[in-house]
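Here's a slice of the assembly, chains where they normally sit.
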Amino acid sequence: MSANRFTYLGPEGTFTEAALRTLPEAATRELVPMVSVPAALDAVRNGEAAAALVPIENSVEGGVTATLDELASGEPLMIYREVLLPIAFALLVRPGTKLSDIKTVTGHPVAQPQVRNWLRAHLPEAVWESAASNADGARLVQEGRFDAAFAGEFAAATYGLQALVSEIHDAENAETRFVLVGRPARPAAPTGVDKTSVVIWQREDHPGALLELLQEFAARGVNLMLLQSRPTGAGIGNYCFAIDAEGHIADRRVGEALMGLKRICAHVRFLGSYPRAGAGAGDVTPLRPGTSDREFTEASDWLARCQDGRA
Amino acid sequence: MSANRFTYLGPEGTFTEAALRTLPEAATRELVPMVSVPAALDAVRNGEAAAALVPIENSVEGGVTATLDELASGEPLMIYREVLLPIAFALLVRPGTKLSDIKTVTGHPVAQPQVRNWLRAHLPEAVWESAASNADGARLVQEGRFDAAFAGEFAAATYGLQALVSEIHDAENAETRFVLVGRPARPAAPTGVDKTSVVIWQREDHPGALLELLQEFAARGVNLMLLQSRPTGAGIGNYCFAIDAEGHIADRRVGEALMGLKRICAHVRFLGSYPRAGAGAGDVTPLRPGTSDREFTEASDWLARCQDGRA
């Protein structure tokens, strides 16, 4: 039954599956790997799944364009959770393979820049060829097509492989952000450490146009956590912007900023307000004076009194 | 009875009385001259008068500080109307006086810079001494203390004088703005050509603090018509600001700007929304896209839908 099914970017053994398994709500669901981000999300759109977990941002490679573009277009979806997963690769081989045996290596194209330095240092002669996913690379090693694959260590068992080397990652702090996406509904209540995602399309272009949009957040003390431009498809020079702002749509300062965007943009798509992964109360930007919910409410009451002649 | 009484800055025969008589609502009232702006306004505060007409701004001399300071402090009052009066002086003399007879002239101190060039050209030897008001100057001429007084031509009859010269004004377009002030009540409905007056006190001073205040108007496309700093009395360098903004408090863009000020200022005093004198529909600043009442309402509805999961 669809309400019990979560899809994810497969195949089995990917980092996405590992991320999904960190979510308590995934423990009792049927987890279904899909061949692509669009496929995972379409299963949600057409009711075959309750939610999908897909990668949205990588600290080395940047935004995952397939996810950004899918969320920005088509039937609306909403983000309910995010997961941050540290990314470290293991070099998976068939049992018995030694480092000196390895002539060919594979892995997802996104993995390649994250292990490039390690390869140069330890396997300078090995030939790289990309696979459709890290897990698919493991499968190809199992089938004997390659000598080794970079993948998550957790994928070894699935494909009968061994981790010859672990914890490979050129960049410190490499991590990937995943989002759990469902059909639109009332966002969960604020936790105090939240994030709000929108995609906006500008109404017109003039010097300072983008500034006016960002001013809607800044004027209300709302911190931006991500600003990612994406082509609209109307040709070079035409962009929409995926924006993550600190706070929850139920926060008055965030709500008023969103209304400001709605008024001055050609289009705004609300993608959800949800708890920030890996952040605690100490990571919240201090409120700028004049931007608390209480102050918004007091200002609203004061305006009503002025309009009634009771100020 | 107080509801039938309007006070004004007297004595009889001042420009203020002339301005008051241009108001239809003054035709059926008892018009009472007062010795000062504070006296005229206190009569309203203590219920002896329904409203007071006082000068607030002169196109040559600038803001009338007594009026600005009285409106900014004490028990709150509200502006209901404004009147613009072109200022031209007549040289009032006792019947029979010739230009060559005039050795001494008087008038309100504010009149002096407005007739300085005329005096230099036509009465270079005459000695000027200030009077408490233009009308009071006329009275002093009547009493024989001075040979001539600068005052409104309409004051001649009151004091048994003649206008020896009319239409004296060094500056082209000299005019004075008067306001009709009453106790706070619900502002009149918008006419489409309105103005809103407030006084604001900043919460703190830092580079860009004033900018943030003005940004509350600019971000919503609200045009400023007046920005007048006034000392708060706490020493040099401490100011409050009297601001006139285009539009009515019932306009959503104006209301939201006022709430923004209320949140970030130490104090905001609403002084009223009222029709702009001497302005028609053609004088209204065109709406910036995204700032109409309709767009505010649509944005508010959209936010509610987002919060309910129906966007």
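Letters A and B mark the chains as written, and numbering starts fresh at 1 in each.
To be clear about the criterion, a contact is a pair of C-beta atoms (placed from the backbone, for glycine too) under 8 Å apart; a residue touches a chain by one contact, two chains touch by 3 or more.
Quick caveat, the model's predicted, so the values are computed rather than measured.
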Let me spell it out: one sequence, repeated, and 2 copies placed. What is the copy number of the whole complex?
4
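Just so it is clear, only the chains that are shown with their structure count from here on.
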The angle in degrees, nearest 5, through which chain A must rotate for its Cα atoms to match chain B is 180
In whole angstrom, what separates the CA-based centres of chain A and chain B?
57
Can you check the complex and tell me which residues of chain A touch chain B?
76, 78, 184-187, 203-204, 212, 215-216, 219, 249-250, 255-256, 258-260, 262-264, 268-270, 289-291, 295-296, 298-300, 302-303, 306-311
